[in-house]
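Of the protein chains in this complex, one is absent; all others appear in place.
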Amino acid sequence: MSEVKYLTEFYHLNEFQGLDGYKKNGGYKELEKAFKMKPEEIIDVVKKSGLRGRGGAGFSTGMKWGFLPKNNEPRYLLCNADEGEPGTFKDRMMMEKAPHQLIEGMIISAYAINSKKSYIYIRGEYDYPIACVRKALEEAYSAGLLGKNILGSGFDHDMDVYVGAGAYICGEETGMISSLEGLKGQPKLKPPFPAVQGYLRKPTIVNNVETLAAVKYIIRDGADGFKKYGTEKSTGTKLFSLSGNVMKPGNFEVPLGYPLKDLIFDLGGGMKPGRKLKAVIPGGSSAPVLTADEAMRATMDYENLASLGTMLGSGAVIVIDDSQCMVDMLGTLTHFYHHESCGQCTPCREGTGWLDKIVHSILEGRGRLQDIDLLIKVADNMKGRTICALSDAAALPVLSFVSKFREEFEFFVREGRSQVKGTQYAQMHH
Amino acid sequence: MFQLSSEGLVEVKKELARYETKESAIIPSLFIAQKENKGWVSKEVVNYLSNVMDIPESKINEVFKFYTMFNQKPVGKYHVQVCATISCALVGARELSTHICNELKTHHGEVTEDGRFTVSRVECLGSCGTAPMMQVNDRYYENLTNESAMNILRGLK
Amino acid sequence: MPKCTINGVHVEVKDGATIMEAFYKLDQGIAHYCYHPGLSVAGVCRLCIVDIEGNPRPQIACNTVVTEGMKVTNQSEKIKDGVKWVLDFHLINHPLDCPVCDQAGECGLQEQYMEYGKYNSEMAEPKVKKHKVVDLGPTVVLDSERCVLCSRCVRFTDEVSKTNELGLFNRGDKTEIGTFEGQELNNKYSLNTVDICPVGALTSKDFRFRQRVWYLKNSETVCTGCSTGCNVKVYYNKEGTFRVKPVFNEKVNGHWMCDDGRDIYKFVNVEHRQTVAHKITAGQKSEMVPGLAATEAYQVIKNTDDNNLAVVLTGQYTNEEYETALKNFKTKNIFHWKNKDENWKDFDGLLIRGDKNPNSKGLETALSKAGLKSDWKDLESGITSGKFTTVIVAGPENIKAYPCFDDRVKMIAKAENVIWMTACSSESFKAFHNNALIIPMKSYLEKAGTFTNYAGLDQSFKKATTIVSHALTLAEASFLMTGQTLPMPATAAVSKFIDDSRRTDQVMIENRKKNEFVFKRGNL
Partner (left out) sequence: MSVVSNKPDKSHWYFISILGGLFITAKHLIKNLLNKDKMMTLNYPEQKFEYSPRFKGNHVLTVKKDGAIRCTACMLCATNCPAECIKIIAAEHNDPTVEKFPIAYEIDILRCVFCGFCEEACPVDAIRMGPEWQTPGLSGSAFTYDINHLAYRPQLKGGVVSVVDEVERHKSGI
């Protein structure tokens, strides 16, 4: 099986980035089509299409829109382009190659939920994508695709870019709302959910770049046309970001339900010569790791991965080959979560630091055998105890790494050096 | 005393009017001020912005200290940030950052003697498919090797 | 009005009330640090987790709204283990310097450890170092290592005092509370942050290291700092009074009190008090017992015509005392001495009022009830013209609140005979050159009574402690000065808001009962 170019059909064209090139290749046709529909019809189609959020949680988009209160309060649409999950780089490509695709999808979505104002929250490090989206917005405004009375439909909409400043937690929807309000990007308590009280305590819908872009294609092909791809419960195509120890890393669009094995060995070009697959993290760094055996069986859809005890997440496939030390890799992950914990809830604030310290004391040869069990205990007690999912995201990799590669950890504790590399941590990369 | 240039001030005023709340302008304004203050935010900058924006210092300070893109210490002319999170680490980003440090005769997070470079290891920059990579000020350099990275850095004026 | 079951007990709560409020209503114990009834919900300490029937994940009680028929428990093993772990997360980077920490004895961490913990921590890694002994401002000292980052103090400065001095800086486990560099936590309500701090992170400079809290007894009373009449608790022992903390009263002060009110206890302590009566005759000073001085005063008053006698009252005595005094002194020349006329009606919008007397309203009511009306100017002219030969003054206890004190003492000292009743000694009394008697009075902590606050609300309070045992109340003095004997009891002891069953000088040992080591000592 090869790639399915559905969202990424024209990504190889340089002109697709600009408004003219975009229009030439079928751009903004669906917007006109959508304006002829009633907003409820659009929500209905999206619901029927089975589109699930592409950001990580995989929640049904149509259902999310349905949570909005039925009143005339102003409501906001936020596009989550704060792509921070290690291993993910699909939104960046979408914004660079086809900013208008996102904008069109957003206008349609905004029309569906009757929002007058939307923001695209892009992480601050993405200098070039920000410039691309800003330019596209200017073009759209001057072409009358944004502003008052868009294309004579009587629908007004304003869109703006908000640039983040480097915080993983702002990728969490309530964290993003806090950040947009000018506060620290700390997640807010739920309930109330953002769909009821979000940005400025008004109803707010937060969707991923890929989700919003996909809305355009659902309008084009209808719910059934979209469902053509994917499995029964995981519909449509998805962009997977392949990275790590593969020959050809990159973004690949495949239908959901695509075998992970094919993704790595066909599209990704397989392992480097002489190397064997050791483990795969299938859904961004927060997803529990799969061993090589499990990875061979896995298909990339929400249900199958859940049955393997992991998750699809943001679709970032991180491939680890047999030259890598798993203790070291877990060290990079715990360091990441320790660095990115917002410091609000105690279990996460203290727990991420504790995990990081334990893993690093093992790495530096100070570990004790009971530390391995302690890692599991600490991670277990961080799960589900906090406002947002960062605590879970930090705990799950630890649990899976330790349980699936326990002998490596034990070797490291006993010998003070890596089982795979045979060297001490200090000699590994300094 | 830190003071924004007149263009910077106009931009801050524009940002203040741009969003629904005044506080939303804190991040954009800090970016503007950081650019004008040689790449870092000092106490005076926060003080100044507080006066200009009419927002308590503690609020601006909270935001400034929360986000990693605001530097709390002076940095070199070129801030070299090497991503060292898992995807990059798998393909040798940490070795790369150590190599750059050795070549520039500096340590992570420190400014080189000539004041041109600060090398730091940072968390995921969203360029995992093209790892190892580094960000020099705003620009991404991807698919690096030890040599290509040093060539790029030497090529900077 | 949804009904729910908390640990098997049925309770009906207000619409939209949270589980935490239901726990509060039932007075059932639930661990929490970040939740405070007077502040918004933060939901960050994660200690108040409860099991809700039908919900697989434990929920936090402070942000979960009660729904009809909800069954909640925090006594299950799962929850207890969960709380133990969350507590351990609080404690892993805590410096455990209880011996030098002022909060020890009333610390949330200690209480919860005794309740849920009692384990050996498995933390073997170095702890995070943060700033210690940070001077936040004129009133508060911060220790960041002890802080559990519940954000109560930050929310207080945001929501209540609206001064925004405090913030949570940095992120992750490097997060610290603090002010912006160079700024101070300096507002009229800053010490409330110390009260609401569940651990020893914020400590009061005034109270710091002066006493361990377990040496202190407490008693509820009414603040005499201004006419708001905040409900407070004073902490004292045999060495004196040491601090004042607010007590929740929805009608008066809510959960808070001002910093000025916390200084009020100071004049009560013996070093500021008038401990013996002074008799001054033509510049010669002699000491005597207060009761004797009052009877000496009777000799003077007896020889003065009612028209030539003036009585000056301040709003710092109780309603009962005014009533008795006005009954005993037959003169019509009764004057009301105010601390400052110009900002008498000031109000800062939260608690502080310009009228710095706890009972001005009570005095006004008592005077109008007796049909008395007088102007301060009459007193001044009366003294200068020599009309008032004898002046009896029930002076203020809280002399600091009277900027005019010195001038007024000098003015009154011109009269032929002055009988000055005061709880506190003052340098100004050197102005007395003619015949004068200075009679020591009891302070508000040493007597029971009623204060009427600015809004006309009567608040009764009990006697807390005794500091100057032979001092008199105004009522007792007025009896003695008019040649009568003291009736027993001297003042009414009706209490409206303090639990009558509890002795005022009883030590609060509820918390210490939990301490098993106290019991173990008997077995040694």
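To keep things simple, chains are lettered A, B and C as they appear, and every chain counts its residues starting from 1.
What we mean here is this: a contact is a pair of C-beta atoms (placed from the backbone, for glycine too) under 8 Å apart; a residue touches a chain by one contact, two chains touch by 3 or more.
Given the structure is predicted, the values throughout are model-derived calculations rather than measurements.
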| item | value |
| --- | --- |
| Visible chains in contact with the missing one | C |
| Contact residue for the chain not shown (choose from C:14, C:80 or C:129) | C:129 |
| Sole residue of C:24, C:113 or C:214 that reaches the chain not shown, by the stated touch rule | C:214 |
| Footprint left on chain C by the chain that the document does not show | 95-100, 104, 126-127, 129, 132-133, 208-210, 212, 214-215 |
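By definition in this document, only the chains that are shown with their structure count from here on.
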| item | value |
| --- | --- |
| Chain contact graph, described as a line, ring, star, complete graph or other shape | complete |
| Distance-maximising chain from chain C - centres being C-alpha averages | A |
| Geometric centre distance via CA averages, chain C-chain B, whole Å | 50 |
| Interchain centroid distance [CA atoms averaged], chain A/chain C, Å | 54 |
| Between chain A and chain B, centroid-to-centroid distance (C-alpha), Å | 24 |
| Residues of chain A whose C-beta touches two or more other chains | 167, 184, 339-340, 342 |
| Residue numbers of chain C (touch at least two other chains) | 168, 170-171 |
| Chain B residues touching chain C - in the complex, by the definition given at the top | 43, 46, 56-59, 61-62, 65-66 |
| Of all residues in chain C, those that touch chain A in their complex | 41-47, 49, 57-58, 63, 65, 82, 85-86, 89-90, 92-93, 122-126, 128, 148-149, 168, 170-175 |
| Complex contact set, residues of chain A against chain B | 83-89, 91-92, 123-128, 160, 162-168, 179-185, 199-200, 241-245, 249-251, 281, 285, 316, 318-320, 324, 328-329, 332-333, 335-336, 339-340, 342, 429-430 |
